[in-house]
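First up is the structure itself, then whatever we jot down about it.
A single protein chain has been omitted from the complex, and every remaining protein chain is retained in its original position.
Each chain gets a letter, A and B, in the order it is written, and its residues are counted from 1.
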Amino acid sequence: MLLQQIINGLASGGIYTLVALGLTLVYGVLKILHIAHAGIYALGAYMALIAYKIYPNIYFAFFFAMVSTALAGYLVQKYLYWPIIDQPRIVPLIASIGLFLALEELYRLIWGPYVIPFPQKFHWKTYTIGKIRLPGADLFVFALSLIFLAILYWIVNRTRIGLAMRAVADDKEVAEASGINSKWTIALSFIIGSALAGAAGLMVGVYYNSIYPTMGDVPAYKSLAVIVVGGMGSIEGTVVAGFGLGLLEALLLGFLPFAFPRDALAFIAMIIFLLIKPEGLFGR
Amino acid sequence: MNYYLTILIYIGINSILALSLNIIVGYAGQISLGHAAFYGIGAYSSALIATKLGVSFWVALPSAIVITAIVGAILGLPSLRVSEDFLAITTIGINFVVQAVFKYVKFFGGALGVSGIPFPSLGGHRFSLAAFAVMTAIFTVISALVAHLINTSWIGLGLKAVREDELAASSSGVNVYKFKVLAFVLGSALAGLAGSLYAHFMMFITADDFGFPLSIAILSMIVIGGIGTVRGAFLGALLLTIMPEVFRPLSDYRMLVYAILLILFMRFLPEGLIGDESIVWKKIRGKA
Partner (left out) sequence: MKKVVALALVVSLVAGFGWAKPRKANLKGAIKIGFFSPLTGFAAADGLSALRGAKLAVEEINKSGGLLGKKVVLVNYDDRVKSSEAVAIARKLVTKDRVVAAVSGSYSGPTRAAAPIFQQFKIPMISAYAVHPEITKAGNYIFRNGFLGTVEGKAMGEVALKFLRAKRIALLVIDNDYGHSLAEGVKMRIRQLGGAKIVYEKAYSIGEKDFTPLLTAAKAQKPDLLIATAYYNEAAQIARQVKQMGWRIQILGEEGYDSPKFLELAGDAAEGVIITTNLNRDDLSSITQNFIKNFKARYNEDPDMVGASSYDAIMLLAKAIKKAHSTNPARIRDALQSLQNEVLATGVLYRFTQGREVVKPVQVQIVKNGEFHYYGIIADPDVVTPPW
């Protein structure tokens, strides 16, 4: 039974990580708490609905969703955040929250308040190795998360773009002095982060067979907790915190004798870290 | 008439809330995204004291204010260690934790909330709705005066120093910690007042009334009205309380309009409608 819980935890951890990564990337370069990111995550799931009307295929849906969310991310930073970057912190924060609310309402008005099933039915197999049963759905989510993470790792650590992103996150002025175009770098961070969120949204839509307007609510709060625990702006931290949270949730839910609101764990962890180690696990 | 009085009461309570948050965010410059928690603490303390101890509203109210102020001081302590974004997140966390406590701990009524909260009465006579409205108005005016006094006193000076530049303030001998905690204490005390009024008006409260969306709504009030000003807090409270009622015919689009207004204001008019830096205010002043 323990192994079952672990696999389940790794799957949800994968999702948390993917969503929180976008938040980390954005925070790293712009120092804005981009709450609306959760709205873009939900957009990924909704875009799948449109994608299937054009060409019913899961790969196309992924492509379509990620491109749409990437574009959305680009537009948000260009027209909403950049113009108010010099205002006191509270301004972009409320703007982001307003955008998040607006997106949720748009989803509700366009697609209705009901939960919509994913446009394609998947029949997951359960793989059995000896006494261990591995649900296909969990494996799929976990594997896909790893793939995306690997791609991200490659981008961040092995390309010039990644270098630029890390430089800007470190110190914007110095980076610019070294000739890095911070505007483009920031835009790219948004694009990549939003694409990841869109992928995560789509995966969640598949896994739970549910797409609904407020699906971004919990990820909004949880990814905040993940980046705090991991260290705001630290990619490694986000990965560790994301998977860690997923695992801990699954284990606690399975073994605690009383009703445990799964989402509370993220907050408790967040509060503990804020009190004891606000920089998070890997933060500076 | 009844209905309008209800709306007036909501405006009054929200004004007090806005004024209270203004002290923390406007005067002291501390980002607080969890103010609904203090509102809730005020409401729950007043409700529980009145129902479990059987005392009247007139005892519950001041008790609630004191309790909320104390809790405000305690919860304000984390704010000393963190700043800016971390503070924002901490306050969000506080909001959720407080709400969860109300929801899951049996003492607070759990999911069923607290009911049977007594409506205020004087000399055995239950207040009429109009009387409650008048009382709320009086409390609102008192709160405004208190806020104004704070702002123009040495406390206000200290808070402002902390807001503008913490480093400079502390090097000039201002005890930054003391003032930060003071801001939270004063802000929560007023929020506690608002909470008590709310509890005794609704006669029934649940944890769901004090969530994060409310914290954002209160924050929106002072930002839209004009941060750091008493008049801004009033205008913001007025607008945001009336909006859901006025926009009822648009009911399906209400929330979208609200969200878009938030975005537009932050994008184009972050100083608020009648804040000190606002164009609108300057125009009004210019003309005057």
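Here is the rule we go by: a residue touches a chain if its C-beta (ideal position, glycine included) is under 8 Å from a C-beta of that chain, and two chains touch if they have at least 3 such contacts.
These numbers come from a predicted model, not from an experiment.
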Options B:137, B:176 or B:255, residue touching the unrepresented chain: B:255
Interface residues of chain A (partner: the chain not displayed): 1, 4-5, 8, 12, 105, 108, 112-115, 117, 121, 124, 126, 133, 135-138, 208-210, 212-214, 217-218, 250-251, 253-255, 257-263
Residues in chain B touching the chain absent from view: 1-3, 6-7, 10, 111-113, 115, 198, 202-206, 208-209, 239, 242, 244-252, 254-255, 257, 261, 264-265, 268-269, 273, 278-280
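Here is the rule we use: only the chains that are shown with their structure count from here on.
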Residues of chain B touching chain A in the complex: 25, 31, 33, 78, 81-82, 84-86, 88-90, 92-94, 96-97, 100, 104, 212, 216, 219-220, 223, 227, 252-253, 255-256, 258-263, 266-267, 270
In the complex, chain A residues that touch chain B: 27, 31, 33, 80, 83-84, 87-95, 97-99, 101-102, 105-106, 109, 221, 224-225, 228, 232, 261, 264, 267-268, 270-271, 274-275, 278
